[in-house]
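Removed: one protein chain of the complex. Kept in place: all other protein chains.
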Amino acid sequence: MNKAININDVSVSIEGRSILENISFGLEEAGIACLLGPSGCGKTTLLRCIAGFEKQHQGEVWIKGVRVSNPTHHLPVEQRQIGMVFQDYALFPHMSVADNITFGLNNQNAKTVKQRLDELVELLSLQKHVNKYPHNLSGGQQQRVALARAMAPRPGVLLLDEPFASLDVELREQIARELRQIIKKDGITTIMVSHNQLEAFAMADVIGVMNEGRLLQWDKAFKLYHEPETSEVANFVGEGVFIPGVVINEKEVKTEIGNIQGVTPHGVALGKKVTVLIRPDDILHDDDSKMTARVKDKAFRGAEFLYTLELETGVRLLSLVPSHHNHPVNEPIGIRLEIDHLVIFPQID
Amino acid sequence: MLVTPDSQAISDAVIYKTNSFVFSKWNSALVVLSLLFSIPLVIVLGSLFFPETEAWSHLADTVLTDYIFNSLMLLIGVAFFSVILGVIPAWLVTMYRFPFSRYLEWALLLPMAMPAYIIAYSYTGMLDVAGPLQTSIREVTGWQYRDYWFPEVRSLGGAITMLSLVLYPYVYLLARAAFIEQSICVLEVSRTLGCNAVDAFRRVALPLARPAIMVGLSLVVMETLADYGTVQYFGVSTFTTGIFRTWFGLGNSMAAAQLSALLLLFVAVFLYLEKRSRRQARFHHTSSRYSNLLQQQLNKGAGLCALTFCALPMILGFIIPVSYLIDMALDTYLHILNKDFYLLLFNSLSLAFATAILALLIALFMAYSNRNRNSSVNRFLVRFVSMGYAIPGTVVAVGVLVPFAWFDNTLDAFLTEHFNISSGLLISGTIVTLIFAYLTRFLAVSINTVEAALGKIKPVMDEVAKTTGMSSGGIIKRIHIPMMRGSLLTALLLVFVDVLKELPATLILRPFNFNTLAVRAYELANEERLAAAAVPALAIVLAGIIPVIMISNSISRSRAGNE
Partner (left out) sequence: MNKFILITILFVQQFSYAAEVNIYSARKEALIKPLLDEFTEQTGIHVNLVTGEADTLLKRLEVEAKNTPADILLTVDVARLIRAKDLELFQSIDSEVLEKGIPEHYRDSDKQWFGLSLRSRVIIYAPDRVKEEELSSYENLANSKWKNRVCVRSSSNAYNQSLVAAMVANDGVEKTEAWAAALVKNFARDPKGGDRDQIKAVAAGVCDVALVNTYYLAGMLVSSQEDEVAAANKIKLFWPDQDGRGAHMNVSGAGILKPAKHKKEAIQLLEYLANDKAQHWYAEANHEYPINSNIESSAILKSWGKFKADNLNLNLLGKYNTEAVLLMDRAGWK
């Protein structure tokens, strides 16, 4: 229990409907975590449960070594020392930027308040906007004010609910990286909620993938992508296709596009039928290769094309190909496998 | 159309010109309409130019300080209690669940249907020294009048209590609407910043609802200043009783008008200061997202406290006086419920309904003109017109009487001279005059409500609709009206209830053989025949209940996403 946040077997239901089931994870001090999942998966409810807006009927929430809630005891929101940024920022429209930021500092002396305000204004580059009112700010500025307001009382934990949802798509990744720097500079433990994996990759040290009220996997981004524990995770994180295969030895699986070998043993019994995850970057385009597939569809992504390819057997694959290889639809092209991580799941029919 | 080398530029210019012409036509109609309803106010204010030095030095030497002191105390007291009784229950029923909270949502509005003078008569009947309660105290204990202490109903404190009990619903109504519309996120964020529930209310919800509360409060302030029946019956000398005394007792209608003008100036200053104090902060909601308002269930003790606090104003302002009236009416209703009475009922209802519709249409027109062309002149005119609410009905009536009679007499003289036809009094002494006076008094209510509703429709919605090729009429019909329906209904019903209760202007301006429930209740009560007055008084209250409940429902539905 010495992590900054510990969630132990938490289940929540609202009006008789189960929203979260048996969620557990722990987050290190100063770590940034992202709860990732499609809308309705329960990630916001989990965030609100940590904040104290929802009550669980099972399990415990620990923040900084303090048990803030279990089914019978519930520390009120205002005593949990959390900072929260809401999806629409929820700035107080009747207060200036400065008053918004210092809202949570009302019990401290004027000098301390001023000092903290100056720090945050500088950290978030809000110097020009201190005396403005929220309705005069752009979306990005509003977000920074909301963040400054949440950080001002130096909360133990910062919670961000879809912090980028109201921003322009082009800006999201850039702002996410900036935000990460700011939060890292302050060393504050953070949990954010997002349905967008690129934002999650840009922001988080560790990502929890959620679906239908369950936490599927709690891991670093790289591992989620390359070593998903379930096909649901594989499906949600990154692109890819599943093809059938048969285990032929402790590290190798036979598929119709060839034998695929992993680095470490996969632990599945010999002769077992499995499903293999093939990522677009596992399939390389090679004009010299004997294996060919027909282009069925293609999406231009600037530096690369994402080709949808079809083998003669009708199995489809995805492949990322540098964009100077421009092939028309229906043309057969040569492909080659280059798989570092063998990801297999029990056969799905 | 003219064909010229640069026809595109010309046609652009023509379109532009047509637009501005349309606007200016709308605008001049707005100006004319506002000026029309300003006439009574201008007549009152105009009196200031005819000094009545002698009357004023007498007033200043004798009663003026009393008038000012009592009026101010009354104002402060009623404003204070209306806010306490209006805002806190509004917050409790909006945010929490406790026993009967669902019923209290609308029941808290019921005292609105109760005319102030009727609640004053009722409580005096019950609690006065000669009333049943004190009489039985004396009978049971054998005490004499001076042997025990009992609060005096007919006093300044009593007047504050009575007026607060029937006026707090204005604050409740607007505060509740504001709380319902507040983004729950803003409250939640304050909790994460260390505010407990009380702090969140005090530091966030309350300041956010302040504009709405102030609108409600200014209605309360104006109603309080205009009240005559209660303070007169309670023997509290206020500015308003002073106006009547100066007019009736001293026979000096000019000095009386000047007192009204001062009252008007006071209200103008009050409204101006309120407006100015929040000029800086605009209260646009930055959020367009609404999460479901989850009402928190209160535990038994807290729930009981909340129930007590919310039920008290409703019981005191409605249940008790209505029970008393029913008790009185049981003795007399058989003599009173006849054909004549149903005619009264019909008169009251149809007058109230007609006025409410007209007030709504005028308010819509004014609000739209202002939206199309938001000039400071227009805004001033609309503000000015809404001040009629603060003038005692009698003074408004005279302000209406004078110009209408002047118009009729001038027309008559003209027709007689040129055509040898006498038109007599065309509009004076008809229902038209009466409705005009009602509008002068109550336009403020509908204008405030409609403007607030229209303000919530952002221009971008119009623009979206225009891009789909919708005409202006279509936009109003398919977008504005559905969005504003709740507010429009509220505006309609508020005026309806107000007209139903209105007395002094009706008394002065009504045509021959035309009476309303309020007039009948007043005449009987004034003759000190309270038992007989109870039936028409009850009828006013009962006729007001249905619209009041409808108002409450329309507000509950106003929250985005709520069915």
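Quick notes on this structure:
Going by the order they are written in, the chains are A and B; count residues from 1 in each one.
Definition applied: a contact is a pair of C-beta atoms (placed from the backbone, for glycine too) under 8 Å apart; a residue touches a chain by one contact, two chains touch by 3 or more.
Just so it is clear, the model here is predicted, and its values are computed rather than measured.
Interchain touches from the omitted chain, evaluated on the whole complex, reach B.
The missing chain, though absent from the display, is touched by one residue of B:V204, B:V398 or B:L517; that residue is B:V398. Of the options B:A354, B:I431, B:I457 or B:I508, the residue whose C-beta touches the omitted chain is B:I508.
Annotation for subunit B: contacts to the undisplayed chain at residues 58, 61-63, 66, 124, 128-130, 132, 134-135, 138, 144-146, 152, 154-155, 232-235, 237, 241, 244-245, 247-251, 253, 331-332, 394, 397-398, 401-402, 405-406, 408-409, 412, 421-426, 428-429, 507-508, 510-515, 519-520, 523-524, 526-529, 531.
One rule holds for everything that comes next: only the chains that are shown with their structure count from here on.
Centre-to-centre spacing of subunit A and subunit B amounts to 54 Å, using the average Cα coordinate of each chain. Within the complex formed with subunit A, the subunit B residues making contact are 183, 185-186, 188-196, 199, 203-204, 207-208, 210, 280-289.
On the subunit A side of its complex with subunit B, the touching residues are 51-53, 76-84, 86-95, 103-104, 106-107, 133-135, 142, 146, 149-150, 152-153, 155, 159.
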